[in-house]
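Everything below concerns the one structure shown next.
All protein chains but one are shown in place.
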Amino acid sequence: MKYTIFGESHGPAIGVVLEGVPAGLELNAEEIQRQLDRRAPGKSELSTARKESDLVHIISGFFEGKTTGAPLTMVIQNSDQHSGDYESIRYTPRPGHADYAGFMASKGALDYRGGGHFSGRLTAPLVAAGAVARQVLAQQGVWVGAHISAIYGILDRTMETPEELRPLVDKPFPVLDEGKGEEMRQAILEAKENGDSVGGSIECVVAGLPAGFGAPDFGRNVEGIFSQYLFAVPAVKSVSFGAGVGFAYMLGTEANDPFVVEGGKVVTKTNNAGGVNGGITNGMPVVFEVTLRPTPSIALPQESVDLRTGEELEIEIKGRHDPCIVPRAVPVIEAAAALAACEVLGI
Amino acid sequence: MKYTIFGESHGPAIGVVLEGVPAGLELNAEEIQRQLDRRAPGKSELSTARKESDLVHIISGFFEGKTTGAPLTMVIQNSDQHSGDYESIRYTPRPGHADYAGFMASKGALDYRGGGHFSGRLTAPLVAAGAVARQVLAQQGVWVGAHISAIYGILDRTMETPEELRPLVDKPFPVLDEGKGEEMRQAILEAKENGDSVGGSIECVVAGLPAGFGAPDFGRNVEGIFSQYLFAVPAVKSVSFGAGVGFAYMLGTEANDPFVVEGGKVVTKTNNAGGVNGGITNGMPVVFEVTLRPTPSIALPQESVDLRTGEELEIEIKGRHDPCIVPRAVPVIEAAAALAACEVLGI
Amino acid sequence: MKYTIFGESHGPAIGVVLEGVPAGLELNAEEIQRQLDRRAPGKSELSTARKESDLVHIISGFFEGKTTGAPLTMVIQNSDQHSGDYESIRYTPRPGHADYAGFMASKGALDYRGGGHFSGRLTAPLVAAGAVARQVLAQQGVWVGAHISAIYGILDRTMETPEELRPLVDKPFPVLDEGKGEEMRQAILEAKENGDSVGGSIECVVAGLPAGFGAPDFGRNVEGIFSQYLFAVPAVKSVSFGAGVGFAYMLGTEANDPFVVEGGKVVTKTNNAGGVNGGITNGMPVVFEVTLRPTPSIALPQESVDLRTGEELEIEIKGRHDPCIVPRAVPVIEAAAALAACEVLGI
Partner (left out) sequence: MKYTIFGESHGPAIGVVLEGVPAGLELNAEEIQRQLDRRAPGKSELSTARKESDLVHIISGFFEGKTTGAPLTMVIQNSDQHSGDYESIRYTPRPGHADYAGFMASKGALDYRGGGHFSGRLTAPLVAAGAVARQVLAQQGVWVGAHISAIYGILDRTMETPEELRPLVDKPFPVLDEGKGEEMRQAILEAKENGDSVGGSIECVVAGLPAGFGAPDFGRNVEGIFSQYLFAVPAVKSVSFGAGVGFAYMLGTEANDPFVVEGGKVVTKTNNAGGVNGGITNGMPVVFEVTLRPTPSIALPQESVDLRTGEELEIEIKGRHDPCIVPRAVPVIEAAAALAACEVLGI
């Protein structure tokens, strides 16, 4: 299964083509829409006031309720665009955004309106693709869950077992410790009031993957596969498996996961490895954490350069933006993880 | 340029095939050997006492001092193997190692001697491949450097500018702050005495990449490309770009890199983005940090399971092992980064 | 540049996503439409009476007249569908068609209406993608031309030089010898009257490719690259380069192309190699011939099997079909060749 996302924030439509979908799958289209609704903005004061109805249309590869195995295409029409907001920043790249890098890559032929193809809006088709992947995985007993693990330095409590994530699936702000969640929300609202934004982290679990998938080699190792999907999500700047960066503070005796037998099955007592050894699944849940940078769009004035004249100047970003992208990114990270898990399983 | 590493720790030889090497490159074979020597063990009490002479032979794709464009193959003969050391652990997987995952992936047909294809020894051909990549990059003004940024919680000082890494290139234990380096070495020796091991981190820079390479899309974004190469290095469990996990503690105003003009060129004042925005190089040095787990091979007894009988038991790992893999991993991470940089540049 | 075609004959739309299009190309959208019009049916009694307006809409990757480098998506709405025509053949596969193979591949979940994703109609987005490739190639002095080289055993005269194909580009029935062309048309009309169909061949030239592109290796050799694009065109069953199958009748002295100098440039006197030696372009025009099977849809009764009951029975195919697909396939083969040439050039 391979996905290709197309479209721009202010173009007529955005969408995704999924190649290699297994044929004959009874695809639940409502469930795809439900995943998209989890990502949609405008649902609380924590997110942008922009309305994105994000109605998904399946236009190929789907017939009489089943996948046909032909490329499956899903399209979302664009609307509620304020293209005028962006004219002023056309040649003055916004700090933290892809404007300058994109300008250079496109030799100046960038669709600069609303971030164009770089827009966070392009995560909507990713969620749609991931929703298909999740239905494929469900048939094999694999599920994906996640929680917000940190926002502006406020950490959710440590996850004891992946099962704890199951009840969080329908929450708009999924955390294990509701008190910490409240602190996080306050930090977001404070940043919003200040015309600023905050970053954070998401911990994600893929449970049910059998042992023995992957390889140590380039292009086939599980961590490499997952990271490629995860770094394709805008704003993700760090991917860590299991104990992750914590390994730099550990002894081998602390880090090694002892093998024991549980219910006739070989398992590890701890899961510091995050379900992967030598690039291969070991039968434990695959656990990883991603860090997302603060939303680069902030209301405060920032330093930039006019790319035509080379003149240094100050810019102010207009428009409606998320003070923190993390809550809405939860279903996106889950979607990327589901697509990665399909590749690991050779689907 | 695509690399394929082959071989097992106790087989006749290990090696690598590099496809897509630009033709006509005057390849310095001594420099390849020199990179391998940086990785070789047995040079100090900090590393394993195993001797690995690691003499590299170029057996194809190289003629009269130049690359021909045909697949370039480098082979290293194996020697100094104590295969008997491993018989006892054949069916009792070592915690933290790939033994169990590899056993499942190979349906029991694993070459278990010395880690087989999972052995850290397989990073030698990776360093050789990276040495070729570095010579290709040098022609385009791109260089790669690194330092040990952390060992067992002892942090090197913050890098102010990539140029600081240049003088470290020939040091066996490259750190910016020698005092911190001494503390790190003590931590490693202490772990060694205790029959234990420690983990750590490496910060790496790829300098000289022009702006505009990469794309936001899956399979083409710079962070995704780098991470795939980096996670293919055994023991790497985390990859972070720029401010990395620190973004979870930051405001947008702190995180955004302001644009200014320097010497007629658009640059950013800070480099929190690590040289990448929207999956595209922005002209600043690409900076990332990887975390490596503590060497799983420790002398202390550990819990395991006999895979034939399902019986829980205690194992002790014999043989000579690195108490900390981080120092020897520096040229390996640099090699992986060089290969990734070639892919980013379309070489 | 990589293309992904999606859609079904009787779905809402068909289209193509082109990844890796060079940014900043001034794309002539009218020229894309003109190529599609060359392929469109209903223009003469030689082709199906179906009307396919095939208006192409660029919905991403294109901004202010230029390509942006982001995935370029082109969509064609479907219309004039007679889905009812196909109900009767749902479980009785048409001989020569993909119905049975597709039924097995999709585990019965096939969109059987009008050939679904297997329909010749899906060559419309291929022509659109090829039209973009042609504009990219034109900037490098590369052009593509073709003529009908055979229909039902009637052979066009031998092409002396690729330049002869230039004046044929706007002809609906491009042949070098108009007399032979008239014979071919008669053969097609005769087949049509008999409720039958005929096969034929197309010879195609890609001129202007410099020497030195490609490699002998799997995945990189020029003939392998071209053939992969050409066999992805429905009905193509044979691909031959240069003297092609004629080599089986030749001596080495006849087959070898002597080297001479012409205008200060090394060229070959003959071009039996079809512009490729050892999988690499030699600077001569790349010349190849493809054979296309007769349209499998014929009006005469044919033997089939009911896939539900295993009962053998006779079927009659309704609907409007081309008695010979070759004339309309000319721009399709050119499009496939243009896309292949881009891959050869590393675009």
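We just call them A, B and C in the order they show up, numbering each chain from 1.
Methods note: a residue touches a chain if its C-beta (ideal position, glycine included) is under 8 Å from a C-beta of that chain, and two chains touch if they have at least 3 such contacts.
Being a predicted model, the structure only gives us computed values, none of them experimental.
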item	value
Residue touching the undisplayed chain, where the options are B:Pro41, B:Pro95, B:Gly116 or B:Gly252	B:Gly116
Sole contact to the chain not displayed, among C:Gly130, C:Gly214, C:Pro285 or C:Pro331	C:Gly214
Those residues of subunit A which, in the complete complex, touch the missing chain	19-20, 69-71, 215, 217, 220, 346
Interface residues of subunit B (partner: the chain not displayed)	4-8, 11-15, 17, 19, 23-24, 57, 59-61, 63-64, 66-73, 105-111, 116-117
Residue ranges of subunit C at the interface with the undisplayed chain	3-5, 93, 95-102, 104-105, 107, 117-118, 122, 150-153, 191, 196-201, 210-219, 221, 223-225, 227-229, 231-232, 234, 236-261, 264, 266, 268-269, 272-274, 276-283, 291-298, 300, 302-305, 307, 310, 312
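Note that only the chains that are shown with their structure count from here on.
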item	value
Interface numbering overlap (same over half, different under half) for subunit A and subunit C	same
Between subunit A and subunit B, centroid-to-centroid distance (C-alpha), Å	27
Centre-of-Cα separation between subunit C and subunit B, whole angstrom	46
Length of the line joining the C-alpha centres of subunit A and subunit C, rounded to whole Å	39
For subunit B, residues contacting two or more additional chains	215, 217
